[in-house]
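Notes to accompany the following structure.
The complex is shown incomplete by one protein chain, all other protein chains being positioned as in the whole.
The letters A and B name the chains in turn, as written, and every chain counts its residues from 1.
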Amino acid sequence: MKLWIGIGVLAALFAAAFIIIPMLSSSGDDAGEMVRHIALGSKIRGLDPQDIGDTTSSSVGSQIFETLYTYAYLKRPYEVIPLLADDMPTISDDQMTWTIPIRKGIRFADDPAFREGRGRELLAQDFVYSWKRMADLNNRSTNYSAVFAGYVVGLDEFRDYTANNNHVDYDREVEGLKALDSHTLQIKLTKPHNFLLYWLAHLPTAAVAREVVERYDSEIANHPVGTGPYILVGGYAGKSSFSMIRNPNFRGEHYPTEGEPGDKEAGFLDDAGKRIPFIDRVEWSIIEEDQPYWLNFLKGNIDSAGIPKDNFSQAITVDRELSPDLARKGISLNKFKDPSVYYYGFNMDDPVIGTNKPLRQAMSLAFNRQVYIDTFLNGRGELPKGPIPSMFPGYRTDKVNPYVAFDLDLAKAKLAEAEKIQGGPIPPMRLALGGTDTTVTQMGKFFRIQMKQIGLDVEVDYMTWPRFQEAQKTRSHQLFGLGWVADYPDAESFLLLFYSKNRSPGPNGTNYSNPEFDRLYEQAKGLPSLNDRIPLYQKMEDIVIEDCPWLITHYRLAFILHYDWLKNYKPNDFANGTLKYQRVDMALRKRRLKESE
Amino acid sequence: MPSQRSANQWVEAWRRMRRQRLTMFCLAIIVLYIGLAIWAFTGVGFPDWDKGDYTRNNEGCSLQHWLGTDIQGQDILFQTIYGTRVALTVATVAALLAAVIGTVLGTVAGFFGGIIDELITWLYSTLASIPGILLLMAFAFVLKDKQFDLFGWHFRLTGINAVYLALGLTGWVGLCRLIRGEVIKHRDRDYIVAARAIGVSNSRILFRYLIPNVFHLVIITFSLSFVGYIHAEVILTYLGLGVVDVPSWGKMIRDGGQELAKGHWQQLTAAAVAIFIISYALHIFGDALRDALDPKLRGEGI
Partner (left out) sequence: MTAYIIRRLLYVIPILIGIVLITFLLFRAISGDPTDRIAGKLATKEYKDELRHQLGFDKPLWPQFSALHKGDYREFADNQLFNHFKDTFTLNFGQSTQYKQDISTMVKNGAGPSLAIQIPSFIIALFLEITIAMVCAFQRGRILDRLIVVLSLLGMSFPFLAFIIFGQYYLAYKLGWFPISGYPSHFGPGVLRYVALPVVLGVIAGLGGGVRFYRTVMLDESNADYVRTARAKGVGETSVMFRHVLKNAMIPIITQVVVIIPFLFLGSLLLERYFGIPGLGAMMAEAVDQADWPVLNAMTFVGSLIYLSALIVTDICYAMVDPRVSLR
């Protein structure tokens, strides 16, 4: 019988482990400390600002690094304001020389890389150095081409010099990039660059300190040291959670006193003029699967969350409002427009689809956008018109795009026309999608079903994202699904996707080419005033709508949920590093969590 | 004659298994699944997978849709049945491929010995040293979307073909090792030596005497590895390496997992139960087959 007793004890132990382990050491937050809990949906690729290209790394890195300019947190339409700069740039009459004053007294966070471990003052030279880093081929930054290539005098030559050169001399002079004194930066351009100001608010142009880069060398991506409100504790690499604490060297900055109409009522101006940041510690966790992400939010383990598609009906009732269950928990819903367009692209180099305008139009007409948005996006999409989304200056509410309607009769008529051009039935087509997960396969299937309605056969190739990109660069897709998110609040950010000089491997993935469009595009780019550019943008949009290189599906609407203990949380499409404005009511959080138990 | 003896062995094994009621019940389940798979192959009475009904998606159980519908408005019960087709095809093709490779290499190595044996032993020792899941993922991934020109025959590997190939190419090692050992044992037995002495050709010895004597090993390994392949399909599909556009159990579990928190439990549960039942039946049947054919093997962890 001894054996039985042994087994009994063992079973009891096992059962006890089940109950005891969960109770062990629940991570308690220190009393009085204000902590923000955020979850990221994917891993960080690296925190070297010059090299950051993905939104996840950018949302983390921007709490640490700062740029010369930024966008006002509350104001809409978006407005560029100085951040590390002391004022807006002085631009010479010929638009070729920009002079930017830098704020005095800004210090980097403390780090052993600095003398005596104390962060030194930020100088104009730091920007010169950082931007040269972006140009340096050895750093493999993918941002240079978009930001500076072809515009800054001598910088392209510097880039060429770094090729095949492992010991780049950063003291080598670049004529267009100079620190006139310790706090004045001068940029000389080769031609006017109307969007430069936006790029100077873009994280890759943030300042890093040369001492830090040289000390950490190849490990720099895991050792971010900047001038921003927070510092990273102990790196992020290889962790699924990491923390940030307040940067004691952070200058006294103040909460904005102006917003857009309605902000006062919504409580966004309650903290106006107060010293920021409010939050003492930020706890980041990485949760890649949708199910745990959502379950963690419902438990209150994270303060805010986008809604994974499949948990939508639980969160949002049919009329697109928050479900009462969640409202009772103190959760509220933010809806806002994302600066994005989603589309299926037609490869204009393809012998079948590229030469057959009625075919493209027929496909666009056969796609039921309303059902698509309702079923797969749970309504989080806006019916599109053209490539300029509704939140951008230049969008026309009264514009009618005949090819975005769902009209099977017209589609069939267009298809008949297309078959005449083809000289017979249209052969089966291939759609490439980047991804193999549930969401992507569901969308691929929907596309196929839609095209079948007018008798078109489509085969879908699901490929990994890297393979998708490779195929796009070699122009081997016939059809492909993609989205584009604007980097700055100007419609040019979308129209550049149709400019013939941007064809693959550039961002113009459809390889669309139209001389009239190109002419208008070049003309618009030379105009300094947005109001002058808008009529040209609209002409360009009309051309694209008629030629139909895209089957536009929707403009995205983002729905973000957050608990009421998180204050001052206003989504901003372009501004970086907005955690410093937010506040967490720790007492309320504690109460809410207790209630839900 | 040895070949006679092995023919009797099969009859005897069958007779033994006939007496076990549970085994026969499991065999009936297996036959039922095969029947469902064949039904799915014919496609008679099956919904069109390229059609959606977005007015009736994500429905609960009803008389019309016994297990409800998924996000595309398609019937979950029929999806589950259709999944039988994918699962059984994957497992059969992979197990066959592994059996052929394993048998051929195993007998060749055991029979001829020498440098050929060394080479084959080296090959399978190498493969056996690489962690199985890594090897499987690497093969499935590398083979996916590859174009091949073999002897003027051009073909392209789509998701599922790559899975067949990957499972087959990585799954033969155990069988090969087993058969090689068995063949070596037989090679030096009197009847083979005698056959050689009277000038029977190598190929005749191989096919007439050796292979029939090790064939039960092939059958046993085949039946026991079958379950493994069904489960591997789930994991490969989760990793995005399996089928995409037709319903499969792996796809249903992966997609259904996301629906669970929403209260739609049917898709996940249906696929899980379908896998569960066939796996259970195959386990029992495989064990019975092994015990009936060669009880010694049990101790060797097969």
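Methods note: a residue touches a chain if its C-beta (ideal position, glycine included) is under 8 Å from a C-beta of that chain, and two chains touch if they have at least 3 such contacts.
Predicted model, so just to flag it, every value in this text is computed and none were measured.
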Which displayed chains the hidden chain touches across the whole complex: A, B
Would you indicate which residue among A:V35, A:I81 or A:L137 is in contact with the undisplayed chain? A:L137
Touching the absent chain in the whole complex: find that residue among A:A179, A:I286 or A:I560. A:I286
So which of B:L27, B:L67 or B:L241 would be touching the chain we can't see? B:L241
Residue in contact with the excluded chain [from A:I245, A:A272, A:L295 or A:V371]: A:L295
Which of these, B:R56, B:R208 or B:H283, touches the one chain of the complex that we don't see? B:H283
Where the missing chain touches chain B, by residue: 122-123, 125-127, 129-131, 133-135, 137-139, 141-142, 146, 227, 231, 234-235, 238-241, 249-250, 253-254, 257, 260-261, 268, 271-272, 275-277, 279-280, 283-284, 298-299, 301
Going by the touch rule given at the top, which residues of chain A touch the chain that is not shown? 2-3, 6-7, 10, 14, 17-19, 21-22, 24-27, 43, 45-46, 51, 53, 137, 140, 142, 145-146, 149, 160, 163-164, 218, 221-222, 234, 237-243, 285-289, 291-292, 295-296, 298-299, 301, 464-467, 469-470, 473, 505-507
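Operating definition for what follows: only the chains that are shown with their structure count from here on.
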Using Cα averages as centroids, what's the distance between chain A and chain B in whole Å? 45
State the interface residues of chain B toward chain A in the complex, per the touch definition above. 50-52, 54, 57, 71-72, 145, 159, 240-241, 244-245, 251, 254-255, 257-263
Which positions of chain A touch chain B when the two form their complex? 290-291, 294-295, 308, 310-314, 371, 374-376, 435-438, 441-442, 444-446, 448-449, 452, 460-464, 467
